[in-house]
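For reference, the structure I am asking about is given below.
Omission of a single protein chain aside, the complex is shown with its protein chains in their original locations.
To keep things simple, chains are lettered A and B as they appear, and every chain counts its residues starting from 1.
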Amino acid sequence: MDDPLIVVALLLVAACATAAVAVRDPERQALVLAVLGTALAVLFTVLQAPDVGLSQLAVGSALTPLLLMLSVRKVRRRERGKGRTR
Amino acid sequence: MNGWTATATAVLALGGGATVWGVATGPLGRRVVAQNLSTSLACPVLLLLAQGYGRPSYVDLALVLALLGPVGTLVFARLLAEDLEGDPPGARAATYAVAVFGATVVIVLCAVAGPGRAMVKLLVTGALLVAGNLVASRALAGGFSGSRHG
Partner (left out) sequence: MTRRVRRWVLAVGGAGLAALLVAACPALPPFGGATHPYGDRVVHESLARQTANTIASVNFDQRAFDTLGELGILFASVIGTVVLLRQTRDERRAAPEPAAVSLPVRRYALIVLPVALLTGLYVVAHGQLSPGGGFQGGVVAATALHLLYLGADYRALENVRPIGLYEVGDALAASGYLVTGFAGLLGGTAFLANTLLPYGTFNTLASGGTVPLLNAAIGMEVACAVVVLLARFLDQAVEIEKESGS
């Protein structure tokens, strides 16, 4: 097997996952999560699991960021609405 | 391990490491650019892996990533438009370098594959990859400047 490739992919996923936990702001977290999804898809491909990799790509590259960012936007709007006095 | 997977390993180690660093630190503008570059780098890596493992069906992953990666960046460009307005991210050099790298990988793989269905699929993937990468970075640099509530 291609050991250096597996090691690099694993390290990338570990670094990215740690960053996703360490970053505090939800918007920036969504950005790190999108990169983590791509890294995971590469790892799955390297481990010869392309079906799982394809699922990860389909869900992680656009759908999860969209759901997260829409939730953040809703929360922000509510806060802005509270601050506004009409 | 062959030349294809060795190249993929090098790109993954250097480019992947740089994008993870870029997305985890620094101002918001740099982070969205790093997110965009991560998908445009991972797509040629997947193509190289498909060639290296001798499994043409793995090209489907690169095709889906070339389609949906820029869509993900458009999501961020759209919903972070207000935050990015003050300081629109540029990173023109890095964007073009990654686009040229993607195009080079696609052309080399096409030359190896020879004319046929596989080549058409590679060309579609390459076109989507380069166009998506450039449009997404254009969108980050103010493509949604007028949008506030839509």
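Following the convention adopted for this analysis, contacts are C-beta pairs under 8 Å (C-beta built on N, C-alpha and C of every residue); 3 or more make two chains touch, one makes a residue touch a chain.
It should be emphasised that the depicted structure is a prediction, and the values quoted were computed from it without experimental measurement.
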Next on the checklist: Among B:W4, B:Y53 or B:F144, exactly one should touch the missing chain; which is it?
Outcome noted: B:F144
Checklist entry - Which one touches the absent chain: B:V75, B:V105 or B:L122? => result B:V75
Checklist outcome for this item: subunit B positions in touch with the non-displayed chain are 57-58, 60-61, 63-64, 67-68, 70-71, 74-75, 77-78, 124, 128, 131-132, 135, 138-139, 142-150
Item to check | Contact set of subunit A toward the excluded chain (per top definition) | outcome: 1, 6, 47, 50-51, 53-55, 57-59, 62-63, 66-67, 70-71, 73-74, 77-78, 81, 86
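Just so it is clear, only the chains that are shown with their structure count from here on.
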Checklist entry - Mind pulling up the subunit A residues that touch subunit B in the complex? => result 2, 4-5, 8-9, 12, 15-16, 19, 22-23, 27-28, 30-32, 34-35, 38-39, 41-42, 45-46, 48, 50, 53-54, 57-58, 61-62, 65-66, 69-70, 72-73
Checklist entry - Which positions of subunit B touch subunit A when the two form their complex? => result 1, 5, 8-9, 12-13, 16-17, 19-20, 23-24, 28, 31-32, 34-35, 38-39, 42, 45-46, 49, 52-53, 55, 57-58, 60-61, 64-65, 68-69, 71-72, 75-76, 79-80, 83
